[in-house]
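What follows is a single structure, and I will ask about it in a moment.
Every protein chain but one is kept in place in this view of the complex.
For chain A:
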Amino acid sequence: MTVPAAPPAAAPPGGPGSPPGAATAGATTPAAARRPRFARRTREEGPRRGRWGWNLLGLLVFAVAGFPVYWMLNTAFKPAKDAIDPDPHFFPRVFTLENFDRAFQVADFWGPVGRSLIVSLVVVVIGIVVGMLAALAISRFAFRGRKVVIVGILAVQMVPLVAMIIPVFLLLNDLGQYDKLTGLIITYLTFILPFTVWTLRGFIVNIPKELEEAAMVDGCTRTGAFLRVVFPLLAPGMVATSVYGFIQAWNEYLYALMLMSQQNQTATVWLGNFTTKHGTEYAPMMAGATLMAVPIVVLFLLVQRKMAAGLTAGAVKG
């Protein structure tokens, strides 16, 4: 049993066993689309029942991994008294939005969301601009100390944020930036910036240097070559990096909790309002969780393929 037209190791993923919907883009090119069919044929020569077993197992994984998300939606859209029914219903019988009304009442919703938006957007813009310059430097220039900078940027990502909370808190306290959005923005740069640099670097090194050189031979300046040739190719990577950075900033909890007061809380901290001394209002909390999670998960779905590639660019080759 030989594999027909054995794909070279460096062929675009989407080879055997990787139908559309796999973790990488480009699986829909005609050549790649044809290949799974071959693979399927060769495999179907084997026991067909085996495939059913695997599928069943796959569906089990789907059910277990997806259940928490399903249960959030399920609880959010059913009446609060059904949520505390001792015999929970797995399929909603009554569809209601009352939990969402309650979620909006529990505490100001748009204030925290607005603050989170401001912080995340500003952090991402600064991160992308500053990070792009640095990524260019470490990926397109050979200079003494380049390696040290790379190690430094990697090392910085390894420092657990939680370990830094005490000095950061004291620093912002000294600077009079406690409870200020600017303070939070500065703080978020500590994790967004190294991440942006590293990811953009991954995208840049995948753009052949020869393209730039060709443009420069044709009379472009170095800056011109970058703006006209590299930048357009890099744009999708930049979008993905920005969205991913935005999600990270949006999801951050500890600093938002520690550095902002109750009046200026951000979206993630807002979710804590459903728990009081008297207990937790779970149904409205799930409605709040839905409000918080759905936009983020959708954004995430859009950029995830690209990011999985960017995060591990080069790693596979070791």
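Keep in mind that, in the parts below, a contact is a pair of C-beta atoms (placed from the backbone, for glycine too) under 8 Å apart; a residue touches a chain by one contact, two chains touch by 3 or more; residues count from 1.
The working rule: contacts and distances are computed from a predicted model.
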* Pick from "Methionine biosynthesis protein", "Sugar ABC transporter permease", "Copper chaperone CopZ" or "Lipoprotein" the UniProt protein name of the chain that isn't shown here. => "Sugar ABC transporter permease"
* **Omitted-chain contact residue, chosen from A:Phe77, A:Phe109 or A:Trp250** => A:Trp250
